[in-house]
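Heads up, one of the protein chains got dropped from this complex, but the rest are sitting where they should.
Chain IDs A and B follow the sequence of writing; residue 1 opens each chain.
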Amino acid sequence: MPEPARGLPGALGRFRGSLPALVVQRVAVGLVTLVVVSAIIFAITSLLPGDAAQAILGQAATPEAVAALRAQYGLDQPGPLRYLHWLAGLATGDLGRSYTAGVPVADLIAGRLPKSLMLAATTAAVSVPIALTIGIVSAMMRGGPVDRALNLITLCMVAVPEFLVATIAVLVFAVKLGWLSALSNAMDIATPTQFVRAYAMPVFTLCFVIIAQMARMTRAAVIDQLSASYVEMALLKGARPARVALRHALPNAIGPIANAVALSVSYLLGGVVIVEAIFSYPGVATLMVDAVTNRDMPIVQGCAMIFCAGYLLLVLAADLIAIAANPRLRHR
Amino acid sequence: MSAVARLATLPWPGRIGLAIVAFWLAMAAFGGFLAPHDVGAIVSQDVFGAFSARHPLGTDYLGRDMLSRILHGSRFTIGLALAAALAASTCGTAIALVAATAGGWVDEAVSRVMDAFISIPSKMLALVMVAAFGSSPALLILTAALSYTPGAFRIARALAVNVRTLDFVQAARARGEGLPYIAAVEILPNMVNPMLADFGLRFVFVVLLLSGMSFLGLGVQPPDADLGSLVRENISGLFEGAPAVIVPAAAIATLTVGVNMLIDSVSGRARAVEA
Partner (left out) sequence: MDPLVRVEGLRITARKPTGEAAVLVDDVGFEIPKGEVLALIGESGSGKTTVALSLLGYARPGCRIESGRIVVDGIDVLSLDDEGRYGLRGRKVAYIAQSAAAAFNPMKPLMDQVIEAALIHGTATRAAAEAKAVALFADLALPDPGGIGRRYPHQVSGGQLQRLMAAMALITDPGLVVLDEPTTALDVTTQIEVLRAFRAVVRDRGATAVYVSHDLAVVAQMADRIVVLNGGRARESGTVDQVINHPRDEYTRRLVAAAAPQPRGEPRGAVETPLLEVRALVAGYGRLDRDGLPAARVLEDIDLTIARGAAVGVIGESGCGKTTLARVIAGLVPAARGDVRFDGQPLPTDLRHRSREQFRRIQIVFQNADTVLNPAHSIERILARPLAFYRGLRGEAARARIAQLLDLVKLPASVASRRPSELSGGQKQRVNLARALAADPDLILCDEVTSALDTVVGAAILDLLADLRRELGVSYLFISHDISTVRAVCDEVVVLYAGRKVDAGDRAAMGHPPFHPYADLLIASVPALRIGWLDALPRRLAASLPPVGEALDEGLCPFLPRCAVRRAGRCDTTPAPKQVLPGGREILCHVSLDELARIQSGGAA
């Protein structure tokens, strides 16, 4: 299911600076938003009613031991100071130490991040072309039987929870057909066959929802343009419908489509949480879910910041593509 | 056209959606009374039992009646989601009305804060909240409401700003009307229909978010169970193809798909994703 559209503040046409100024402004807004996000996340995680040190040592611990541990993790300092400390750490790549494992959070995440990125990249590589094709084709055939069928199918697909898709996939491909392993161990991949065996089901599950979502947004963006006057004008010049859609409507839809792709791909960030858990995939999301269960705050904070930064990066990229594609911003 | 008349002219996917939504609302309201067994009672020796006359939806990993458990679970899923979606839509609309009618720096400041909140993916926010405060129904409602208020705000503000520029609002300002009158009498009535559709979408988002959290074991905690928890607790039956895994997952899907089909037909265009 799609998340509500999320994007950086500020409408495109509102800013009237030069192109580089526009780019700098967007990047700056992204950074400021990231700082505000970090403050929100830190505020939530440090409003703890319980105490991490107590939680780690258990109820039987002596007050002295708890106090010592608190001092060790800097928990005895006032909140704003701890935030600034943490923020400075973030900027230098120091995410603190895990309460439970005792190792630097950055190391834990560094070991997992490539695997999560691999999963996301594979999913994006599979889903984006398929989704754009479906979206554009159904926009061109809008109102026809193909479009109506695709509309209904994608409408249902976006509303299906990932764990239903995943469980059915396991049931069919692992249990009934026995083609794939239910667990996705991405540890040792040497051959393409191993790659497919490891990634097929998680990627399928993730693709299922985001293809539908992306296709629907693409369709809406293209249809929006197809109702514009210049499209009627192109038809009246004798252009065939395919030319009208691809040469006229599509270039105008690039901004909204880039946004759709960014939002859908950023949805992966949420989707991987479920998918990694189901397939025991050793990515960042599994790390985070385990940390939530163990209340290992430094890991939770670090992982949350990774995901939020990823989201902001995608939306920023879409924004910049939309700016680059718009001649009103390129040529004044 | 009145709302009732419009429902009568729904295309068939909309009618199916309407029927599904009505069914689930009835289940959430009265399902507890219809349940053949006590929700916690172990009534069968057969764990992960198949569909049978005695247990129409099979039995779970302890031999409890799945039909009874789903009837109870749907009450949790739908109840929590309704509360959270209602809170998100109401707060979002109210804040948006204030921001849009006040304009100027109030609008700017509120929009900026909402934009920051909107940059935290809902699942991330939920995980962080559960890590910090532990999981309880109240916290889940709060989390989901917090997560989807900015989205509702953004839609409502866009609508309100659109309406605000229309001449009848300018006419009301020139008449000397106060901001509360303009917001409540001139602007709000023209936002109700799209906001109802948006409420439906928020509901679907919340159902999926909360089921996902329960599936991870971080949502509704035992002995209570929503539909997501039912999938989780029975996941070991997956390899035998037990109905106890598939049925609750499918129940969630029918609910969300039904709402989506209804909204898509009512709002008359493919706006399920543009939110």
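Criterion: a residue touches a chain if its C-beta (ideal position, glycine included) is under 8 Å from a C-beta of that chain, and two chains touch if they have at least 3 such contacts.
Since this is a predicted model, take the numbers as computed values, not measurements.
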{"item": "Touching partners, among the displayed chains, of the absent chain", "value": "A, B"}
{"item": "Hidden-chain contact residue, picked from the options A:Asn252, A:Thr286 or A:Gln301", "value": "A:Asn252"}
{"item": "Those residues of subunit B which, in the complete complex, touch the missing chain", "value": "166-168, 170-171, 173-177, 186, 189-190"}
{"item": "For subunit A, the residues touching the chain missing from this view", "value": "228-230, 232-240, 243, 248, 251-252, 325-328, 331-332"}
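Keep this in mind: only the chains that are shown with their structure count from here on.
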{"item": "Averaged-CA centre spacing for the pair subunit B and subunit A, given as whole angstrom", "value": "21"}
{"item": "Subunit A - residues contacting subunit B, complex", "value": "1-9, 33-34, 36-37, 40-41, 44-45, 47-49, 151-152, 155-156, 158-164, 167-168, 170-171, 175-176, 182, 213, 216-217, 219-220, 223, 260, 266-267, 269-270, 273-274, 277, 288-289, 291-293, 295, 297, 300-301, 304, 307-308, 311-312, 315"}
{"item": "Footprint of subunit A on subunit B - complex, ascending", "value": "13, 111-113, 115-124, 127-133, 148, 151-152, 154-155, 201-202, 204-205, 208, 211-212, 215-218, 228, 231, 235, 238-239, 241, 245-246, 249-250, 252-253, 256-257, 259-261, 264, 270-275"}
